[in-house]
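Every protein chain except one is present and positioned as in the full complex.
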Amino acid sequence: MTAPVMHLHDVTHRASERFTLHVPALTIGPGVTTVLGSNGSGKTTLLRLLATVLAPTTGLMTVAGQPASDASLPMVRRQLGYLPQDDSVPRRLTVFDHVDLVAVMRELHTDTRRRRAAVHRALREVGMADLCGERCGRLSGGQRRRVALAAALAGDATLLVLDEPDAHLDAEHLQLLTESLRARAPQTTVVVATHDEQWAATVADRTVRLVDGHLADGRG
Amino acid sequence: MNIDRIDQRLVANLDAIMGEISAPARSHFERALLSVRVPEPTARLVAATPVLRWAWFAAVGVVLLFAASAGAEQWQPGDQLAVFLALAPLVPVLGVALAYGPHADRSYEVAVAAPLSGLRLVLLRTISVVVAAAAVSLLTVVAAPTEGWLRLAWLLPSLATTTTALALATRLGVRRAATSVGIGWLVVVVAVSQVRDDATAPFGAAGQLVALAVALVAGAILAGGRRRLDRWSDA
Partner (left out) sequence: MRAGTLLAVTAPERTDPELLAAIAAGDRAALEALYHRHARWLLVRLHHRCSDADLVDSALQDTFVSVWRGARNYRPDAGEVGAWVWSIAVRRLVDHLRRRPHPTPVSAVPEPEPLPPPGTPTYDLLSRLPAELHSVVQAVYVDGLTTAEAGVLLGIPQGSVKSRLSRAKPLLQEVLR
């Protein structure tokens, strides 16, 4: 499957009384696009829009030519791997069970063995395969972050929306993440929000900057 | 045989093997679901739900309360049943509150972004609580001190509170909807009991018909607004 192109046409999202995100026009294609901006600039709101978690208040968003609205949501979401900014890993489940449960919700494979293979491959990719039987509640913050990342990477999504995947990662695992994203870049549309300008420069094909809910400048 | 294909297959087969041996043993509950022919992905969704055990505990708690109060002499037998009938329809509402939403489930946002429909997920999880609660309640009600059909008078009200909570959830979010329905239900039950001066009055024939009507209307609203459960809500 080819990497989907996302278009935002004059999209606004009113997140609260005081904050509205406004994107006049934005096209995100194959490769790694990083979203930079300070806290409160609207990075997470933009990524939630791109992950179809939030609906635009006004305007139109399309994914691979399809409007990302009610009827086509499941189709868009089948291509999507999403890492939210907040900790998304329940404490009671084991590492494997959590990633497997997300894989079920993502409808990755109907065949149990193929789904489990995809789960294992993702856990191996983030260096968590050896801890697959551990309860998530016993992991460090960085390890839990890698489990959440595995849940997003599993099954080779062609559209990856990752909100601060570098948070809590040590240098070694940040390097692994960079390699993973670069390896996928040509055939995957990857959107990454981060605070780390230096890391963004090493991983990105393009950069989008947000200031107070508005696009500042883009290059590439 | 093409040697490149063999290398690919060897890699894919190793992933399948390691995935198979890495998967933790299924819980008793999940195996029970599989043994009654529930599809494997559905069994996973229901069994691995992280917060539902609290709703199970609540169901058991209501029943224990009922059993414990059975010997209390200051109560009339009718009062005891009335308290049970008033509390039983709240259990599935609690199930709804704990089934879905950012306060109930850390992976809620991931679930929203997944193709699986929000309504399907919330229904699957609610139904598992309702079935468990109903099973436990039925056992207890067999020993209820009152004769006749009043023993089962919580069934339709439970259906009404559950569907109303789900229907409101499409507008208010899951948590606010469940809280509203919980409070609303208790207000109605207490008010009707006071006006009629009979603790079991809300569960009479008229009450059952109203409950059925509410359930049908709520079901229609839920069906119409189900797509809203596919987007994020923080309530």
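Structural remarks
Chains here go by letter, A and B, matching the order in which they are written, and residues are numbered from 1 within each.
Keep this in mind: a contact is a pair of C-beta atoms (placed from the backbone, for glycine too) under 8 Å apart; a residue touches a chain by one contact, two chains touch by 3 or more.
Because the structure is predicted, anything quoted here is derived from the model rather than measured.
Contact with the chain not shown here comes from a single listed residue; of B:14, B:32, B:183 or B:209, that residue is B:14. Listed for subunit B, the residues touching the missing chain in the whole complex are 1, 6, 9-10, 12-14, 16-18, 20-22.
To be clear about the criterion, only the chains that are shown with their structure count from here on.
We define each chain's centre as the mean of its Cα atoms; on that basis subunit A and subunit B are separated by 31 Å. Contact residues of subunit A toward subunit B in the complex are 48, 51-55, 70, 73-75, 77-78, 80, 82, 84, 86-94, 96-98, 100-102, 104-107, 110, 112-121, 123-124, 129, 132-133, 148, 151-152, 161. Note for the complex: subunit B touches subunit A at residues 12, 15-16, 18-20, 22-24, 40-41, 44-45, 48, 50, 105-117, 121, 227, 230-232.
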